[in-house]
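Missing here: one protein chain of the complex. Every other protein chain is in place.
By letter and in written order, the chains are A and B; residue numbering begins at 1 in each of them.
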Amino acid sequence: MQKGPASPEIKAKILEYLAKVQKAKSRDVAVAIGEKKGDVDNAVKELTAEDLVEYLYITTTYICLKGKVQTPNG
Amino acid sequence: MTEKKTPLLDELEKGKWPSFVTEIKRAAVKSAASAELLQVLERSYEERRGHWKHGGIVGVRGYGGGVIGRYVDEPETYPNIAEFHTVRINQPSGFFYNTKTLRTICDLWEKHGSGLTNMHGSTGDIILLGCKTEHIQPIFDDYSEAGFDLGGSGSCLRTTNCCVGPGRCEYACYDTLEACYNITNEFMDELHRPMWPYKSKIKFSGCANDCTGAIARSDISVIGTWRDTIRIDQDAVKEYAANKFPIQSQVCDKCPTGCLTYNNETQELAVIAEDCTRCHHCINLMPKAIQAGKEKGATILVGGKSTIVQSAFMSSVVIPFMKMDVEDDFEEFKDTVRRIWEWWDENGKTRERIGETIFRLGMGKFLREAEIPIVPQQVFRPRANPYVFWAQEDLDKSGTALDGTAL
Partner (left out) sequence: MAAKLDQGPPNYKEMLPPIILDNYGKWKYHEIPRSGVLKHVSESGAALFSVRVATPRLVSIDFIRDVCALADEFCDGFLRWTTRNNIEFLLSDEAKVNPLIETLVAKGFAVGGTGAAISNIIHTQGWVHCHTPATDASGVVKAVMDDLYEYFESMKLPAKLKMGLACCLNMCGSTHCSDIGIVGVHRTPPRIDHDKIRKGTEIPSLVASCPTGAIRPDPKNKSVVVNEEKCMYCGNCYTMSPAMEIYDARNDGIAILIGGKVSNARSAPSFSRMVIPFLPNNAPRWPEVTEAIRAILELWIANADKGERLGEWVERIGWERFFALSGLPFSDMLIDDYIFARETFRTGAAFKY
């Protein structure tokens, strides 16, 4: 529901946080970097379109840095 | 591929019911992957176990779902299905097709994948069954150009689905096809970019027969109904009587509220309007004589889900009657689901469907915080225990401290 361009600072903070973990729920990212979840979701939308972050579905959806998590036969 | 024998699967080509084995064999003529699928499946039949693994990232740029990763457990033996992913394509409302559209789906899938499909997956999508990772982006690009979009997977709004509705059913109390189409388009972010604790589904059924199984199969179930009284055409009742239709035993005796009476003399039906629960039984049996009322809309129910984790839940009534008007763009519905999702996103634990969140935190809290009016239609009966969590700030706390002073 948060429309319009995302804040560059939030995007940078997300990338920094994701560099430290394997994968995370966007809620946990929001708590960790102290931003509103809606703003984080909006920033993630842009980061995935820029090919920097991707979604990972294992029992629930996580986000991670692009290419960080391997596929089973990969 | 060399010809390999599949004696167990061949048994499933016998008999009158259409055979999925025949279908895999047809696909195998053109696709080495489908031919290997046949071999793996024959092994599953011998060993009585599956041979698939899940996991990893497969997706398209900009989306968080629509593709499900699938890998065979012995990639060396079955190189063509080492990767054999599922692509979910969002179906048109009501599963209506023209043949041109269907042929496009087939041609693109012949180019990129196994040639096997599910028409349709349980949630509603067109399921393209089996492709390699490197094909996923091109598949999406091609289907997108042909006017299709991906469905949902992961912790998102899953592909919405509806019954045939006004397209072909006289019972439809609102336009299910348009509601499904319009509302899907409204929630593209929610569908394509998973951001919630877990998945959420919406199903649209036009009447209480609930042909999409919305009450059992969706978190948000939209079931058509009316607010006023059923309409009875007495001339048509007389026709049923003339045809010896058992009105008393099949219709009135089975009316759950006993509010429908038949006068054998005058051959007329009468209803006690305020006792009818709009269960739809009499309309089902006498569609030519009985119709829904004029003030039509839908009941909104919330919380349905399957057994994982805390048992299956059915949706329960949240809003007894809501207009579902095309003219105002379903605004009331959209506002309401936004509030409902926001509450769940705020309060739900990871992998908790909204029904479970409500069960854990309380229906009263949910209704209050999502700003939904509280009415007796939401429950079968009120509570039997006196353990009300009173809102302390609403009480008179003056003079209640032990020493008699105000708190």
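Keep in mind that, in the parts below, a residue touches a chain if its C-beta (ideal position, glycine included) is under 8 Å from a C-beta of that chain, and two chains touch if they have at least 3 such contacts.
Here the structure is a predicted model, which means the values were calculated and not measured.
Among B:F140, B:F330 or B:W344, choose the residue that contacts the chain missing from this document, as touch is defined above.
Here the residue in touch with the unshown chain is B:F140.
Of the residues B:Q234, B:T261, B:S306 or B:Q377, I need the one that contacts the missing chain.
Counting the whole complex, the residue in contact with the absent chain is B:S306.
Which residues does chain A use to touch the chain missing from this display?
Residues 22-23, 49, 58-59, 70, 72 of chain A touch the chain absent from view.
Counting contacts across the full complex, list the positions on chain B that touch the omitted chain.
For chain B, the residues touching the absent chain are 8-9, 11-12, 14-21, 23-24, 26-27, 34, 37, 41, 44-45, 47-55, 60-63, 70, 73, 84, 86, 90-103, 105-106, 109-110, 115-120, 122, 129-130, 137, 140-141, 143-145, 147-149, 161, 163-164, 166-170, 172, 175, 177, 181, 184-185, 188-189, 192, 208-217, 223, 250, 254-256, 278-281, 284-285, 287-288, 306-312, 314, 350-351.
Keep in mind that, in the parts below, only the chains that are shown with their structure count from here on.
Hey, how far is the Cα centre of chain A from the one of chain B, in Å?
29
Using the touch rule from the top, collect the residues of chain B that touch chain A in their complex.
Those in contact with chain A are residues 53-59, 61-65, 68-69, 71-72, 75, 82-83, 133, 153-156, 189, 193-198, 338, 345, 350-351.
Enumerate the contact residues on chain A facing chain B in the complex.
Interface residues on chain A, with respect to chain B: 1, 25-27, 37, 41, 44-45, 48-49, 51, 54-61, 63-64, 69-74.
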